[in-house]
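Here the structure comes first, spelled out in structure tokens, and everything after it is commentary.
Every protein chain but one is kept in place in this view of the complex.
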Amino acid sequence: MVSLSPQTSTAAGAIGRRPIDWLGQFRGLPLLPLLILVPFVLVAAFADYIAPYDPTEPVAGMKIFTPPAWMQGGDIRVLLGTDFQGRDIVSRLIFGARVSLIVGVTGTVVAGSIGTLLGVLAGYLGGWVDQVVMRVTDAWLALPALVFAIFLATMLGPSMWNIVIILGAVYWTRYARVIRGEVLSLREREFVKLAEIAGASRARVIRRHIIPNVLNTAMVLASLTIGVVIIAEASLSFLGVGVPPPQPAWGSMLAEGRSTLLVGMWWLTILPGFCIMLVVLATQLLGDWLRIRLDPQLRNL
Amino acid sequence: MSPPLLEVEGLTKHFPVTIALFPRRKTGWVKAVDGVDFTVDPGETLGVIGESGCGKTTTSKLILLQETPTGGAIRFDGKDIAALAGSELMRYRREVQVVFQDPYSSLSPRMRVGEIIAEPLQIHTALSRAEQQERVAEVLDLVGLRPEVAPLFPHEFSGGQRQRIAIARALVTNTRLIVLDEPVSALDVSIRAQIMNQLEELQFRLGVSYIFIGHDLATVAHISHRIAVMYLGEIVEMADAIELCAKPLHPYTQALFTAALPAHPDDKREKLAISGEVPSALSPPSGCRFHPRCPKAMPRCSVEPPTRREVAPGHIVACHLY
Partner (left out) sequence: MPPLLQVTSLETHYVSFGGARVVKAVDDVSFTVNEGETLGIVGESGCGKTTTCLSIVGLLPPGARIVGGQIEFAGKDLAQLRQSEMRRIRGAQIAMILQDPMASLNPLFSIYTQVAEPAYYHQSIRGRLLRQRVRQLLDAVRIPSPTQRMREYPHQMSGGMRQRIVGAIALAGGPRLIIADEPTTNLDVTIQAQYLDLLKELQQETGVAVIFVTHNLGIVARMCVKLAVMYAGKIVEAGAVRDLFNSPQHPYTKGLLGSMPKLGSKEPLFAIPGHPPDLASLPSGCAFHPRCAEAMARCSVEEPREVRVGGEWRARCWRAEPQYGQSLKDVDVAATVGS
């Protein structure tokens, strides 16, 4: 009787102290991305309780275009100033975070789900299913993403959930391509063959063997494309076909502040722009960390 | 005498080869398996030995219904497996399983070991979750692993242990025939003996038959009751294992024995009489396929392919010398 002594996995678990790798890992967690994202997520979640004022109403007793508190003419009660309608920038940024994050995450989830499913079906079933899906993907990719999104937005009308659907519909193709490639190589792996030999139906093989093994790739892809989706939403809002006013979105804040930028009212554009940059940067770093974390395990198999 | 479990008769598999160069087009056939006959009895191990291109892998794919034969028949329990459909096909899949060479890619990496082993049960039976777990614990015990390992993932196990899990999976549905394709070649030497012993014990306890495919003569001869020697898609010799080791008749079999590594530095070994490499299966030599490399070739060998004859009880050779 052989007693079990499983080999210790060498992935985590270092002995002794490790220096803090700010861009990389600290105790196995990606420090920098989380330091950025967690506050944004919390702020967006509890926006109703945190925001000092109603983002859609002008602040009583404040002038329009009030600069941030530390500048001349600023007021401590509106920390980052007011916009062209006298609305508090801080509150608008907070509620804008909600929009960006919700649209970014759900849009990515929609795109990822559609793309992954189509990629799996194309890769595993092959034949005409593969041909059809690939031709559609090719055709879709030939359309410039943002232009297509704008077109759809004008057709469907502006609303936050419409934007989610639109972005999902535009960005699924990159998933389909990559996942299909994964599945093609996965299909030849022995454990899939074993399931087929054991008599598993195709649905079963897809459900239990293919999909769980492409989830890693899908997740890495997702974390890397959240940034793209957030920027797409910002672009749509900037162009006026995204989230409709008066609901605050960082992109529309950029658009609103554009004309006054040259006159010196930098806080209307730089601040939302900075937020977009931070969040996208954080998701990219997170995606990188995920990729490095998950890939070596895949390579061992 | 009980009827054979598996009967293979005249099995042939030719793969078409088309090379479409711009104007020209060349076609040919890779005769991977060309007229193979053998049987496997219940509770016995048939060893299949041969070098690259001999057709042993294709033969196993044909038995596992991963390829369809171009000719000949495979019969399981007397029924032609090509004609199986529906519930009969499922029954075949339940009773015939396979263990592959590479322990690192045969187990689904995202599934727990217990689920991996239970999968054939889920496909073929209506057992409840608890009953499945019981059966999984049973087979884990059979292969020498503790039942507590069921919730773990494959990457937490060593190569030898993974191979045991693969064997457990192959046994879980009261399998009657397991095709083992080089099951120990990728394992460390000290683990090989463990797995070989385990396989023998399982056969003794459960009466399961094996088709053991390998390239190491000593390993195959140790575990097999009978051995079939394949060369370029044909069986050139087949006999009881001990008889084959004592009296190999076909020149190719003799070459395999000469080429086998010694077990002791003092083991006398004649110089290898054959030279060259296995020719391509696209255009095998005329007559006897082995004749270009055969040290005992006669003029007849390049013209006429030899027929398989039983030269001693249970000992079949395809060679003009006999």
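Just a few scattered comments:
As written, the chains take the letters A and B, and residue 1 is the first residue of each chain.
Keep in mind that, in the parts below, a contact is a pair of C-beta atoms (placed from the backbone, for glycine too) under 8 Å apart; a residue touches a chain by one contact, two chains touch by 3 or more.
Just so it is clear, the model here is predicted, and its values are computed rather than measured.
Considering the whole complex, the residue from B:V17, B:L272 or B:A312 that touches the absent chain is B:L272. Check B:A83, B:A218, B:L282 or B:A312 against the missing chain and you find that the one touching it is B:A218.
For the chain left out of this panel, the touching residue among B:I123, B:C245, B:A297 or B:V311 is B:C245. When the full complex is taken into account, the listed residue touching the unshown chain is B:N197, out of B:N174, B:N197 or B:S286.
Within the entire complex, the positions of chain B that touch the omitted partner chain are 51-52, 158-161, 188-194, 196-197, 200, 215-219, 221-222, 241-242, 245-246, 255-267, 269, 271-272, 274-275, 277-278.
We adopt the following convention: only the chains that are shown with their structure count from here on.
With centres taken as mean Cα positions, chain B sits 50 Å from chain A. Contact residues of chain B toward chain A in the complex are 64-66, 89-90, 93-94, 97-98, 100, 102, 104-111, 116, 119-120, 123-124, 144-146, 148-149, 152, 154-158, 161, 164, 166, 169, 194. Of all residues in chain A, only 1-4, 6-7, 9, 189-201, 204, 208-209, 212-213, 215, 297-298, 300-301 touch chain B in the complex they form.
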